[in-house]
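Here the complex is missing a single protein chain, while all its other protein chains stay put.
When the chains are written out, they are named A, B, C and D in that same order, and each has its own residue count from 1.
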Amino acid sequence: MTAVPVATKPVGVGWDPRRYFGGFWRHPFARAVLKAVLTVWVTTTLTFFLIRLMPGNPVELKIDELIQTANGALTYDDAKAIASGLFAIDLNAPLHEQYLSFIGSLLRLDLGRSFLSSGTTVTSIILAVLPWTLFSVGTGLLLSFVAGIFLGLLAAYRRNSLLDRIASTGGSLVSSIPNYNLALLIILFAGVQWHLINFTSMRGAYTSGLEPGFTPAFIADIFYHAALPITIYFLTPLGHWILSMRSATLSALEEDYVTAARARGLSDGRIRTAYVGRNAVLPLVTQLAISVGFIVGGAAVIEQLFAYQGVGKRLLDSVTQRDYPVIQGVVLLTTISVVVANLAADLLYSKLDPRIGRAGGAAG
Amino acid sequence: APTTGGPTGGGGGGAKGGEFHGGWPYVLAPQGHWNFFATNAILGGGIYTDLFIPSLAVYRWVDAKWDFWLAQSAQQNGDTYEVKLRSGIKWDDGTPFTSKDVATTYWVGRLASYGIWNFIDKITTPDDQTVQFHYSKPTSLGERLILRNGIKPDKIFGALGKKAQDFYTGGGTNSSDAGKALVAEMNAFRPDKPYSVGPYKVDPASVTAAQLTMVRNTGGLFADKVNYDKVVVYQGETAEITPLVLNGDVDYATHGFPLATDKAFQDKGYKIVRGPIFTGPALYFHWENAPEFQDKRLRQAVAMAFNRDEAGKIFYGSSARAPQYMVGFADSLVKNWTTDQSKFNSYAFDAAKADQLMKDAGYAKGSDGIYAKGGKALAYELYFPSDFQDWAAAATYTADALTKFGIKVTARGAIRSTQLPDTNAGKFTIAMNPWGTGNPHPQPSLVRPFREFSKDAPGGGMKYPLTQTYSGGSINFDTVLDDAITGFDTAKQKDPIQKIAQAFNELLPCIPIYERLNNNPINDKARTAGWPGLDDKIYQQGGGDNFAIVMIMDGTLHKI
Amino acid sequence: MSTAILARPTLGQRVAGPMVATFEFLRLLATRPIGLAGFVGIVFFIFLAFVAPLFVPLRNDPSLVDIYQAPSAAHPLGTDFQGRDVLNQIVYGGRDILTVAILAALVSTFIAISIGSVAATVGGRLDTAILAITDVTLTLPKLILLIAVAAILRPTSFVFLAVILGLLQWSSLLRQVRSQVLSLKERDYVEAARSLDLGLFHIVFREILPTMRSYIVIHFILAMTEAMYAQVFIIFLGLVPVSGSNWGIMLYFAQGQGALFYKDSIWYILSPILAVSLVQLSLVSFAGALEDIFNPRLRGA
Amino acid sequence: MCLVGESGCGKTTTGRLLAGLIRPTSGRLLYEGKDVWQTKGADLARFRRAVQLVHQDPYASLNPTRTVFQTLSAPLYRHKKARGGRQALAAVSELLERVDLTPPDNFVSKYPHQLSGGQRQRVSIARALTVDPKVIVADEAVSMVDVSIRISLLNLLLALGREFGVTIVLITHDLAVARYFARHGRIGVMYLGRVVELAETESLVSDPAHPYSAALIAAIPEADPEITRGKKRVELRSAEIPSLLDLPPGCTFHPRCPLSEAGLCDVKIPELLAIPGHREVACHVAVRERTAEPAAATA
Partner (left out) sequence: MPVLSVRGLSIDYLTRRGAVHAVRDVSFELEKSETLAIIGESGSGKTTLAVGLIRLSPRGTRVATGEILYTKDGMTSDIRKLDDDDLREYRWAECAMVFQAALNSFNPVITIWEQFLDTARAHGIKDKHRVRERSAELLDLVHLDARRVLPAFPHELSGGMKQRVLIALALMLEPQMLILDEPTTALDILTQRSIIDLLRQLRQRLGFSMIFISHDLSIAAELADRMITMYAGRVVERARVEDMFYRPRHPYSLGLLRAVPRVSGALGSVASIPGSPPDLIRLPKGCSYAPRCPYAIDACREAEPPLLKVDTPEHEAACIRWQHVAEVIGSKAPLPVAEKLA
């Protein structure tokens, strides 16, 4: 929906990184990788220091929680003793030392252990939840991308028809409702008021007692359980895809090469796919990657509302519990998955658009 | 205190079979695990652990006596507390249950800072059925500390227990480096599967984010007494459990349900149990940041200036009530633990009296608020934990009501993980923090205002000076709190408790707003039957000695 | 040559110009029913949030006998868990939300425009550095970061909150502004202004930015929707200290108090949902129409 | 003076260089004997004002958000040529009349999109005139306006040059336009960023010395069927234009040049040298053939 950005002149402006990175830098993919690494580093560092800026520390919270749950079985001192025993890290060491040791272990792919469950590595915690988020977000997003592309193309071809109006108006309508509101509305109406769906049976990622595996029953089951989050991830960006695709198609339709293709007597189907569709989709590919970041973030509240065991819910829980290593780990790993999605999109983009791969520059 | 009594109650009246569905917010693997000494164990800290790692006994609150579970009997012999264990009980892997399991539980428990170790110095096991706890500091709190810990298997924790025993008998302490290492080892220990000595055991394959299932453990405690074949526990906090209860999926839930939900449950025809919890929110004034409240008259005025009863009812309806005796512990404990209740002021809602008190204290009431002599208007912020929905409701209510009274109070909420460190650090003028706790002894409740949120808090909390003067003269709360738990003779403890109670009532170090009752819905139409009438004393169980668990264990509850 | 003509270009630009432009704008808007509806919606909500509270008395006294009432004449949207009028809260609950959204949009737009145009005009290493930073922030998973940041920094005042939100969302606009300015500064008329020695101020504020006006307005509106989304998001999750009453807090409480599941409380929970969604909807459709109006290429037949 | 050459050969760049809008990579730009890029602040600004550019694209050279009056009055105010609206309006009207936009009242409050291409170009010229320039560089100023009105624009420029003593440098790729415009002046021919020949118009047209000029003149179609069909062609050795990023060594034209001599043209870069007949040319062969003592000339 953003106006078409005017291409920048990539040539000859100021500092020329080529001088420093030689041929490596010139390769757009290498640049994207470098950028990705930089992004991950920045996010990690940012959260690391922000977390240490927090007043208080998790020990106090643990004490509070212990006292609350022990129902008087613990004196304050006992609780304090227990809590202090839980936390291996020394929060009083100088920041830069903490940071260096953190980065050090990070390089060894060690994200540390959960504060609140010191026998559990953060990596294992995240690995247990991340796949579910990626699965639901990925499915929803891809479905909505495909549907949006299709509807957008159709709307553009039938410009000003009823279908166009319904698709573009309806699309922007659904898209402008915040996803958490949409989820609440689904629970409220489809679940509670009209009893259309039995959403209580859809909680969790799969049915309790079912053996995980690549069996049709299990796969059907995980789709059933992910249906509500997927619906949200499907609906929220749908309008954006429809509108973007519609306007991209409209401008592609005005391109000379489309008229030229018509003049060459090409069939409508071929023109629609290889000439209009493909060129119109190109700019959306990058947006697809960016939206991964957005949706993974938005997943927090959706997973919370639908009781889906994803990384977003884990993050929220860790925030409430001040489980720093887990917060840190979740932010890091989601950043990585988002960045990887971006990289993949860059790669895909350069595959789809021959102008990028060889000319360089426009990537990113 | 009474230390006798065998298992009471129904004892398997109903038919066997069927399922019991409960709800609890457990933590999922891999963060959740099966080391019940460490935090975040699956179902850890919850009522359902009693079904697979039961404690030695459970307390009957109204009768003030112990119902024995894994213990056969228990006895105080001088400074030694001796527990005889039941025989013939087996762990789920077939190992017999013995005194070793109990000893290991407490030795490893010492690494986990089990409170009993503040009072005992060793545990001995003269034979397989006997465990002896040797007091170094006799206290009446000890019995509960011994009897209400879930017993874990020696087979799994024995090695750790041995290490701990050697370490402590060798003079080691938790604060030493070696102690810390041992504690860390204990915390990091991860048994690969659940275990059980109770009537049920968790089926590890059934654990999902949505629910888990417990199946019968044939050799376990009360295996023949319990009726249900399965106990299903749905995972979730209030928001997630509510629809399940409404949907009829859950037979019994312990969550604190808001009024709307409470009403919806009633509409569905569920029974609502309103048992005691012995706790609730209170207003804490920072001694230095809100110096006006150093004058007890102002605190008394505030206590009367708004309808504390209503503040609770907003969220809980009839599941909350303002305490009658404002003494810092639950009303139900007052009769047993104090000698004279006549002088306890209830501070019932009375704006006129409050006005008068303010006037006496030298404040003038203008049209838009109350002013000190210097002309300064009284304005504060009430800092509450926004993720405690019930408190949030009470906080906004209180702020509005006090503002209306003339003390301008703005409610500001932050999630507990933010609010608590802030209040501990003294960053507030008025804060909302808990009062009371679920212990049949009042002392742990009284610890909260004086130690937890003041003296012991990092940053000093509300900075309340512990030496104060009241009608009975000068009092040092810290020492009197110690006096209140010394020795086994609870009758002797009544004096210090009466003293603190009276001082609390006059000085109001914090203002308890309401005492919460739980509002547990019981669905007796779907699967479960056997629930006694709502006026039964069993529902008065407190402090984690959950009545539903007690009734499952003793076979009172059964399928329809 | 009459003085009337004299007045035309100078005064005309200041008075008649905007009036004519406004008229023309409304005329174009009128041909787009959805955009018009969005515009009306925005005007309505701004009125509701900033003007209506001056006339409608605040009624926030809890009243236990009145809780969870269905809509009635006395309470057109029913009552909440404290028996307070929901409509009244909707009226009073928009100001903070909209203020934060506007402020955050201002912050992000300001950052994007100032830094973006500086980067483009100055160029060189500064530009490379700014671009690199922007690229990196563009890929950050912002909501995830927002959850962490909000929990950690605890924005206590709404200005602080707005700044945080603004700081998280400038990057894509900055990139667009930068490339716009880069291309605009190569435009012949900017070059002409340079060679006429009209000064940097003139070039940036008279030649470049005015041509980007529509663009900036649209992005400002979109930034508002983004900020509003994120703001309600973290309030709803309880990550921001709550104080007073706004739609986000209403939603937070409504959900927490179980209004979702009680038959008579639909309107209570629905009201903030609808308020937030309608504002978003209005903003988005208005921005869409603006884009249509300002971009003649899309204007079409 | 006219500069001609193929598209992309650097004409615009030269124009912008002349107007002091870009800094040369090497070499000097002299104005009144001083190196422009050595001067600072006010002097540089003065130079910039003295050389004004009229751009190629009438649709991009005026700010679409500003009226004709605003466009023209801004430099007047800025350089204190007018104080107050009344003065500015008078000055603007005069400028408009000067570029034949009459009556000026019809134009002052118009926005660019309300003007035709030719009218815009006139406004551009008027804008250049606001600062009393000494030189106007008209970069393809007529290429994008309709054939039917090109000549009147050229005439306007010529008249301005005559009346106000402004030197006008016209940049164009159309040799016919160049010839018309510079019939009493000189034409410079550019190829790949270099001036390869500089000569008086008529002699260049009738007798080009550089092989590239010759090829160009021979290649141009004429608006006359008989002439154009009967023209002699210069056969080039290649139709490909080398990339500016990867220029051929020696004379940049040698890969295409029919006169190219191996060992000379592909090695040595020819300098622009004066040869008899008031012209300068950058070609080893042409210089050799047209100069009596080639050795002396190259020395």
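One rule holds for everything that comes next: contacts are C-beta pairs under 8 Å (C-beta built on N, C-alpha and C of every residue); 3 or more make two chains touch, one makes a residue touch a chain.
Model, not experiment: these values are computed from the prediction.
Of the listed residues A:38, A:163, A:185 or A:282, the one in contact with the hidden chain in the full complex is A:282. Summary of contacts with the chain left out: across D:90, D:176 or D:272, the touching residue is D:176.
Contact with the chain not shown here comes from a single listed residue; of D:38, D:116 or D:167, that residue is D:116. Listed for chain D, the residues touching the missing chain in the whole complex are 6-8, 116, 118, 146-153, 155, 173, 175-177, 179-180, 183, 205, 215-217, 219-229, 231, 233, 236, 239-241. Even with one chain removed from view, chain A keeps its contact list with that chain: residues 159, 254-257, 259-267, 270, 274-275, 278-279, 282, 352-355, 358-359.
Note that only the chains that are shown with their structure count from here on.
Counted by C-beta pairs in contact, the busier of C-D and A-B is A-B.
One simple way to say how far apart two chains are is to compare their mean CA positions; for chain A and chain D this gives 55 Å. A separation of 91 Å divides the Cα centre of chain B from that of chain D. Chain geometry summary: the mean Cα position of chain A and that of chain B are 40 Å apart.
Residues of chain A in contact with at least two other chains: 54, 187, 192, 319. Residue positions of chain B touching 2 or more other chains: 243, 246, 387, 415, 417-418.
The residues of chain A lying in touch with chain B in their complex are 54-57, 60-62, 64, 66-82, 85-86, 88, 113-114, 116-121, 124-125, 128, 187, 191-192, 198-200, 203-209, 211, 307-309, 319-322, 326. Chain contact summary for the complex, chain B toward chain A: residues 27-33, 35, 38-40, 45, 111-115, 118, 144-145, 148-149, 174, 180, 183-184, 186-190, 203, 205-213, 234-236, 240, 243-244, 246-247, 249, 278, 387, 415-418, 420-422, 424-425, 427, 434, 437-439, 441, 444-445, 447-448, 451-452, 456, 458, 542-544.
The touching residues of chain A, when paired with chain C in their complex, are 1-3, 5-9, 13-15, 17, 35-36, 38-39, 42-43, 46-47, 50-51, 53-54, 169, 172-173, 175-178, 180-181, 184-185, 187-188, 192-193, 243, 247, 250-251, 290, 293-294, 296-298, 300-301, 304, 312, 315-316, 319, 327, 330-331, 334-335, 338-339, 342, 364.
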